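Partial complex: the chains shown occupy the same locations as in the complete assembly.
Think of it as A, B, C and D in the order they're written, each chain with its own count starting at 1.
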Amino acid sequence: MSILFDHSRQERIGLPETVFCQGKPLAVIEGLMRDHGGPWASPLLFTRLAPEVFAAVDPQVRALADYHTLSRTAYTAVLPTVARGRVAVVSAGTSDGPVAHEAARTLDYLGIPNTLFEDNGVAGLWRIARNLDDINAHDAVIVTAGMDAALASVAGGLTPRPIIAVPTSVGYGVAEGGQTALFAMLASCAPGVCVQNIDNGYGAACAAARIIRLLNEK
Amino acid sequence: MSILFDHSRQERIGLPETVFCQGKPLAVIEGLMRDHGGPWASPLLFTRLAPEVFAAVDPQVRALADYHTLSRTAYTAVLPTVARGRVAVVSAGTSDGPVAHEAARTLDYLGIPNTLFEDNGVAGLWRIARNLDDINAHDAVIVTAGMDAALASVAGGLTPRPIIAVPTSVGYGVAEGGQTALFAMLASCAPGVCVQNIDNGYGAACAAARIIRLLNEK
Amino acid sequence: MSILFDHSRQERIGLPETVFCQGKPLAVIEGLMRDHGGPWASPLLFTRLAPEVFAAVDPQVRALADYHTLSRTAYTAVLPTVARGRVAVVSAGTSDGPVAHEAARTLDYLGIPNTLFEDNGVAGLWRIARNLDDINAHDAVIVTAGMDAALASVAGGLTPRPIIAVPTSVGYGVAEGGQTALFAMLASCAPGVCVQNIDNGYGAACAAARIIRLLNEK
Amino acid sequence: MSILFDHSRQERIGLPETVFCQGKPLAVIEGLMRDHGGPWASPLLFTRLAPEVFAAVDPQVRALADYHTLSRTAYTAVLPTVARGRVAVVSAGTSDGPVAHEAARTLDYLGIPNTLFEDNGVAGLWRIARNLDDINAHDAVIVTAGMDAALASVAGGLTPRPIIAVPTSVGYGVAEGGQTALFAMLASCAPGVCVQNIDNGYGAACAAARIIRLLNEK
């Protein structure tokens, strides 16, 4: 089974191809990592790369990649830093960490400066209040939250920036799997909040990258 | 078809019987209104009594009831005012009016003083902020909200009072019918928020009444 | 019942308040239209304003508003045109018209130049192909589609622009109500596609406005 | 990754912060347990702390906490006993044990006296009948039940006390995961029954604590 790799995508839509590792055979992941890593490394991002899968990669190949456990991401190299623009990643609680960090690591990979603001759950409003000016100093805002996802609405009412909301699958009972958070974000009472699929930190970073690219083009 | 009426409920659980009018034949509603209204009126509450149904009641009988259009409620008389306790009813937007008013009118009927705080949607946080001390001066808080229902979590983090959340069916797309609001309230990140069925302002008032009754017993 | 109007929102998040008319009493709509229209008109947008409701407005007041039937929107005046940026609104079929036009009219109201590209359904790929260069000459792309919503993925793979997808409730069987389109857009195989609630053309325009505002600020 | 701990919550809403352990790294749980336990112990509650996670905690730290297996809870110390009020926890069957005990243990932690009444399933009505006077001697009633959750309605018709219903995820087929129990409780034919998220014994105790706090304030 050979995999046709999509090297030309970056030219067309400004986003390089990424390897979604979940369900992919180890040999394929290892092969791509070997080909893109090393002295003439070209940038390649691996998402949903579980620690136990990365641990099973040949140690020599593993050394070619920069791996981050919480976000389950790896890359062989990063893209050049953009000239303009930076992104705020705002999360509700520590359980949203994997998704927030996936977004931040994808931004790192795309060469987009970013800041992570954790623990802004709305059951304690002063948490986001103290970070608000810092957040507004960025050009786009990614919000990750699970459970009732009320942070998306509160943030949407406090920032004029483009805002990309990512529901997380954190929760139990009706919140299990993230659909409650997803629907609450889509039904947000704050206007202009955009939404990504559940746990899709990677997608949120790509959406932010489309905006940052626009800033750099003009 | 005769209806066995449950006159003894008040003794057992402290809540008088109520007539849920939706789907009931006009003759049944009219008969109960005639029997309980007039010079020797005994208190009886009618909920979900649509304006067009009330308009179809015999005018002489209609005059025996106090009807309120927005809440679709009527009563023949109210119960004596309780000695202690009062309830705040807090709504997110004007579309939650029918449910908030159903709660307030049921409290009126049960003899429980109450205050209605409207337009506290979290997309503008200063709205609830300016009302907070007033709200906390009450003994129980009913919160009604539709769409993403983020008000329940924000309020739950700001008040130490017993809090009863009622999702409303207001909304479109994923919010249509109120299940998103219901699930968001159940998954609230603020601890101890209790939830009622969608649009059940009457039930919220009964839940508050159980608490107020406790205050008066002690 | 009085309505507290949120005049200060524009300063905070850059988006003026809007009147969502569905479920609002006629008198409230009429009052707001009278207050904001006329010689000293201030801009106010009304969405989900059904033709039969607008027709019931006092003719003298009605004359103060610019009404558009297909999009069910009205405004008393528009905001000044922005210095930079314009938005493409791309729809799959004629049935997506009401949502696409709601987005376009909201952009008109916000002073953001925009172009509407209709009839780009993917069952005939040459339709979007012929419009592609024109679309890419805009700064943000709103895509509206119902049924299987495959247009969002195809467009997402063809444009580097920020892309905001709006599922429409057009369809029957499993497509009825728009959830299939919503989920297909969220699960899009093209990276960085953002999604709005079903039929929320207004929200898509607000999301685009946050991006255009950013361009004008820099 | 540092965790900002919310020490001031108790003042604001009368409920101390709690550590929801599911999905949290062991090191974080262990750190918090060490910091709050010992000679100058301050009260801290840990919920959803699986036996195998607790067993993995450093034995010296583990000795600082009072752990209860069935409820999967631990605390380093408890709050002072309240002056007034006590709570009845009523469960339908032995499978509801984990949730009923989570509620009871949270009450213990909050210093609220409580009694657990197990095995009151309505397929045998004499079970709850024999406990009724005892239950009514408490100030608030928590009901936990899975499957058809009919106990909530039966209890709601028998007690005038504030009643907080917690659906449990016990069951198979249509009852699997607890949504049938949740919906049956929300649709209860007994007025004023309040509902918590599935399996949320902790939330039910917090809701009861808001009521008990009210009794102690007056």
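Throughout what follows, a contact is a pair of C-beta atoms (placed from the backbone, for glycine too) under 8 Å apart; a residue touches a chain by one contact, two chains touch by 3 or more.
Note that this is a predicted model, so its numbers are computed, not measured.
Sequence-identical chains make up the whole complex; the displayed set comprises 4, and the total in this structure is 8 copies.
Just so we're on the same page, only the chains that are shown with their structure count from here on.
Taken together, subunit B and subunit D share the touching chains A.
Note: the chain lying farthest from subunit C is D, by mean C-alpha position. Chain centres here are Cα means. That of subunit A falls 36 Å from that of subunit D.
We define each chain's centre as the mean of its Cα atoms; on that basis subunit A and subunit B are separated by 43 Å. Spacing of subunit A relative to subunit C, judged by their CA centroids, is 27 angstrom.
Among the residues of subunit B, those touching two or more other chains are numbered 124, 156-158, 173-175, 186-187, 190-191.
If each chain is drawn as a node and touching chains are joined, the picture fits none of the line, ring, star or complete shapes. Pairwise chain contacts present here: A-B, A-C, A-D, B-C, B-D [touch as defined].
Against subunit C, in their complex, subunit B makes its touches with residues 70, 94-95, 97, 118-119, 124, 127, 170, 172-176. Residues 12-15, 18, 84, 139-140, 156-164, 182, 186-187, 190-198, 202-203, 206-211, 213-215, 218 of subunit D touch subunit B in their complex.
For subunit A in complex with subunit B, the residues that touch the partner chain are 92-93, 121-125, 147-150, 152-154, 156-158, 171, 173-175, 179-181, 183-191.
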